[in-house]
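Dumping the structure here so I can ask a few things about it.
Yeah, one chain of the complex is gone here, protein chain that is, but the others are all in their spots.
Right, chain A next:
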Amino acid sequence: MADGNPPPMRSFAQAAQTETEALPLRTVQIEGLVALKIVKHCKECMPALVTGQLLGLDIGSILEVTNCFPFPLLHKFSTDCRSYGCILSNCCKSRGGEDEDELDTDGANYQLEMMRCLREVNVDNNTVGWYQSTYMGSFQTVELIETFMNYQENIKRCVCIIYDPLRSSQGVLALKALKLAEGFMELYRTQTFSGEKLREKNLTWKDIFEEIPVKICNSALVSSMMTELEPDVQATQCDFDRLVLSTNPFMEKNLEFLIECMDDLSMEQQKFQYYYRNLSRQQVQQQTWLQKRRTENAARRAAGEEPLPEEEPNNPIFKTLPEPSRLDSYLITNQISNYCSQVNGFAAQSFSKLYLMDAFHDE
């Protein structure tokens, strides 16, 4: 029969359409190699902040990161954009045509070459995100969001791994995997952050970034090598780092940043207060104007003339004032909460160490 062929084609099309919903991302699995490479790169380039690309596989609800490579530092824009990672994701605009184009192609070339070379040695050729180093946890910026959006256009699932070399010098591996929350992404695309919209979507400052738990895995070969090379020692550099008693520098730095954030937040608050003051003033003006119009109309009707319209769109009183975006305040709040939790953790540690010291002294 002639229908022999059509049904398979239709069912295939149907199958293509009814793809299963993507599973939510639950864990990010990093290989020990990637962690070491990130640590090495970030530490080498301190205090400059650096970025790099992550390669791996996206399997079900686990995102495996199997390799990574660093991006070279941009010299011109090192204060603003940190490295090629930003240029590649097209987030820096308006920096001057020619130079930017050159760097753009340079960066793109670097990435292409590197990925081509890595493919030849059978490394997973699939970009799953990028990593960046941060200074004292101050990474929640608009650039981060923009980079996320740019990556999201090409890759269905991407993460950003944040590494804090300063915190790691205290003996804890400060690796975090972040991704943008779905709801926030949709809102960002519309580019409006007014109060109502946010209330509608029920988005608070906590809902911008989502932290995903990180797992570290190693191949059997490397884990057997490491086990052989380094039998369980009594104390490692890690332990020494953790037991250092000086608390002041870290606290001071944290507080300095916290105070700056507070300043920024109060500025944002002032902006909003100004806006609301203007808004209420405008409403009062509108009311008085309306009243005047109505009395005038009443008079006119009494005189038998045409009443004037009660609206006048061209009058500046009726111009809607733009509401300032709340995105910045959300981001600042995120930063503050980060600093606070860092201080909390650090204070808890310091307490234990101080009491330990006390106990030693008593003996």
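Quick note on the criterion: contacts are C-beta pairs under 8 Å (C-beta built on N, C-alpha and C of every residue); 3 or more make two chains touch, one makes a residue touch a chain; residues count from 1.
Keep this in mind: contacts and distances are computed from a predicted model.
*Asks:* Leaving aside the chains you can see, what is the UniProt protein name of the one that's missing? Options: "C2H2-type domain-containing protein", "D-2-hydroxyglutarate dehydrogenase, mitochondrial", "GPI transamidase component PIG-T" or "Eukaryotic translation initiation factor 3 subunit F".
*Replies:* The record for the missing subunit names the protein "Eukaryotic translation initiation factor 3 subunit F".
*Asks:* Would you mind spotting which of A:Leu49, A:Leu178, A:Leu198 or A:Ile212 touches the chain that isn't drawn?
*Replies:* A:Leu198
*Asks:* One chain is left out of this view; which of A:Gln132, A:Thr147 or A:Thr333 touches it in the full complex?
*Replies:* A:Thr333
*Asks:* Tell me where the left-out chain touches chain A, residue by residue.
*Replies:* Residues of chain A in contact with the hidden chain: 31-33, 35-37, 39-41, 43-45, 67, 70-73, 110, 113-114, 117, 120-123, 168-173, 175, 195, 198-199, 204-205, 213-230, 233-248, 251-252, 255, 262, 265-266, 269, 272, 276, 326, 329-330, 333, 336, 340, 343-354, 356-358, 360-361.
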